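In this view, the complex is presented without one of its protein chains, the others remaining in place.
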Amino acid sequence: MNLLLKSILDECRHYTAQGNVATYIPQLAKVDPNKLGIYVITEGLYDSFAGDCFDRFTMQSVVKTMILLQALMDSGIEKVRGLVGVEATGKPFDTFNYSDQALTGANINPMVNTGAIALCTLIRGDTYEEKFQRLLGLTRLLADDPDLQVDESVYRSEQETGNKNRALAYMLKAYGMIHDPVEEILDCYFRACSILVNCRDLARIGLVFAHHGRDPKTGKRHFAPELARYVNATLATCGMYDGSGEFALEVGFPAKSGVGGGIMGVIPKRMGIGVFAPALDKHGNSKAGVQVLARLSRELDLGIF
Amino acid sequence: MNLLLKSILDECRHYTAQGNVATYIPQLAKVDPNKLGIYVITEGLYDSFAGDCFDRFTMQSVVKTMILLQALMDSGIEKVRGLVGVEATGKPFDTFNYSDQALTGANINPMVNTGAIALCTLIRGDTYEEKFQRLLGLTRLLADDPDLQVDESVYRSEQETGNKNRALAYMLKAYGMIHDPVEEILDCYFRACSILVNCRDLARIGLVFAHHGRDPKTGKRHFAPELARYVNATLATCGMYDGSGEFALEVGFPAKSGVGGGIMGVIPKRMGIGVFAPALDKHGNSKAGVQVLARLSRELDLGIF
Amino acid sequence: MNLLLKSILDECRHYTAQGNVATYIPQLAKVDPNKLGIYVITEGLYDSFAGDCFDRFTMQSVVKTMILLQALMDSGIEKVRGLVGVEATGKPFDTFNYSDQALTGANINPMVNTGAIALCTLIRGDTYEEKFQRLLGLTRLLADDPDLQVDESVYRSEQETGNKNRALAYMLKAYGMIHDPVEEILDCYFRACSILVNCRDLARIGLVFAHHGRDPKTGKRHFAPELARYVNATLATCGMYDGSGEFALEVGFPAKSGVGGGIMGVIPKRMGIGVFAPALDKHGNSKAGVQVLARLSRELDLGIF
Partner (left out) sequence: MNLLLKSILDECRHYTAQGNVATYIPQLAKVDPNKLGIYVITEGLYDSFAGDCFDRFTMQSVVKTMILLQALMDSGIEKVRGLVGVEATGKPFDTFNYSDQALTGANINPMVNTGAIALCTLIRGDTYEEKFQRLLGLTRLLADDPDLQVDESVYRSEQETGNKNRALAYMLKAYGMIHDPVEEILDCYFRACSILVNCRDLARIGLVFAHHGRDPKTGKRHFAPELARYVNATLATCGMYDGSGEFALEVGFPAKSGVGGGIMGVIPKRMGIGVFAPALDKHGNSKAGVQVLARLSRELDLGIF
């Protein structure tokens, strides 16, 4: 399949020139917009890959998947559902646009910033340092990569410029949805967003979600099937910001993007995929990344709908 | 499987008492809230069914699936996408809540009233009578039921009380999204909503969508696979109103509900399902119907995520 | 004072080039954007005027003042307040942007289209023809001009293109705020908007509001002081669309504008003013008209704040 992947990258490379790298965090603006890579893992013996698939980038919103999973593992489905809803919001990921009446958990979801920040409080741990270490540990475990690290300069950059997230967090606090100190929760969230991964890592994590919590490479079960279904269904309806409907149409499987340029794809019972192309479309999704996944989906009939 | 279906109905029957029949159209308020039926069709020789599966009810919003398909067949994907978007709105199906700036096709979708009304204009036909007959013909064809009729009293009831839909249609016209006479478009839409079907009809139509446009019973292809994927993806993200995220989690396959109490389920490559239970939950979805589908999905592992 | 008025017009004439005439109704687009006139009436013997003050133009939203007054005279303060509120909406005059929960009378006011349309139903009359004739009669009476007529071509133009108002009216009907046939109510509203007046007429009507219902020229009381205060207070907070706050700052007295280019000014206990300049600013207020009033207000210390 390496040949197929290479030819898809070649075909889609021109899309990298049609997007823009994220600039709201100065560190992200420094990335080379021409990067393009993909990594595909199935149950089979050999992985497939092409392009800049071993380049590292920060997870950004892809980590919302891990936050949701960790919260589900630590606090259970009921508590998670009680805190944040599951409906698409029809709004950008960092929206403020809640009427006073409507800021309830039912109107946010784990894939928008507000929901992800709230879910950090449901991760087990006496301190937010401990909570973050659990989250990092789980990410390393699923990625089968014990060396995953935080990009300190991106993390500091997020800390310095993350005023919109501060506003969202204080809003959650004002409405009694979170109770811990805002700066500690945000510190955990900003560090989580700054975890460095490559396409292989994303593909490996995606594979575990695809196999409903069991790593088919090792045979080890990491979490219950119903938690995987929870996450996958959420990705299918809200994983690609307010471009999720379009993605369902054109690609057709659960996926989660981040403004770092990565996308994790989950083809249930079949495959995990990681792509990387940092130039973004208007929704904040990797422009070339979406096109590569669309092309691959048609080629291998990966659509689940 | 009839035994399984029967025992699921028995188990879920108490949910019929937890919802309320639609009352905004007087005719709908007259339905017996205790009705409960299901019909399942696969490629196999024998269908399975239980309960009030041959009772007739009006399609209501389920017909949005047919309107979308007919518009796609008659005008093509590009024109349909140009007129109405594909993102979940995060709002109720009859929402007015568009800021003046944001009333663009990109902010509505085929599964909310505004989008479905707009799509009626993309059905081929010199008159709206002709357009409606095409739509009815397609519904009869896919349902394999040439006798499908409009419930005249529900249709008249919709006509009389449909002021919110009138407001939505005039809004579309004011913004230049539709050009034909509003009352003619609405007449087509109201009649479409009033088509009488039973669970078998919905299961049969669902089966064709599940098999991507080919009827596996007759071997006949009715429409192209990409149109089926378009519809199925839209159902998966927006088919159950602002309960679509919850449905993806708890049931896990594309489906479309109507306030008449029907739900059409589509299990890609496997199965079509029709359920009927007219008592509705707060989103306007059949209360017991959703529970029956959730139970069946777990039992037969029908979830696609 | 004629000399003062003339020199203010000269000074402000260049503003006529900075606005644009209304185009949403084709008939309005035909007006000469360079027109500029003013008429001022006090208790004193002689009126003052300058420029195109005898040119006729349609009242448009200025007639909302008359609709509110007529509804108050015919149905009383309590009924009017029960149907439409008095708060500024912070939204454009033809806004759709009501969340479903919030479309209540309390959230609209007599100076936005929705409110004015609703108030037409509170004018006395067995038919809408009769209601309109009452309204026209009152306008003629206050303007002391028995020859006021409807501009038939503008009226027909409004009828043909008024789909946004149709949408608003059906929305009101869907929420049970109005009960009469929408097209009849709108016919009354469109005709009212199309009444032709000149600056003198507006100044004369303004004078009666300024003297709290009594015409100081004739000594005749036309309505109770509390109704005048109701109208004047409403004009002060909402009379200039979403430019009302700015107008309060820069001009400082109650006024009502219309997209025909007219503004009626009310200086309580002192003066009525009519200005006409059809090129509009972004809020839909006469660009040069506002500047002329601001200049005059500073010159004669007309501000009430």
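Think of it as A, B and C in the order they're written, each chain with its own count starting at 1.
Definition applied: a contact is a pair of C-beta atoms (placed from the backbone, for glycine too) under 8 Å apart; a residue touches a chain by one contact, two chains touch by 3 or more.
Not measured: the values here are computed from a predicted model.
In the complete complex, the hidden chain is touched by one of C:170, C:230 or C:276, namely C:230. Remark: the omitted chain is touched by one listed residue; of C:70, C:139, C:165 or C:244 this is C:244. In the full complex, chain C touches the hidden chain at residues 85-91, 107, 109, 229-230, 232-234, 236-238, 242-246, 248-249, 252, 254, 268, 303-305. In the full complex, the hidden chain is touched by chain A at residues 92, 94-100, 103, 163-164, 166-171, 173-174, 182.
The working rule: only the chains that are shown with their structure count from here on.
The most distant chain from chain A is C, comparing centres defined as mean Cα coordinates. Spacing of chain A relative to chain B, judged by their CA centroids, is 32 angstrom. Averaging C-alpha coordinates per chain places the centre of chain B 47 Å away from that of chain C.
Once the centre of each chain is set as its mean CA position, chain A and chain C turn out to be 54 Å apart. Those residues of chain B in touch with two or more other chains do not exist in this structure.
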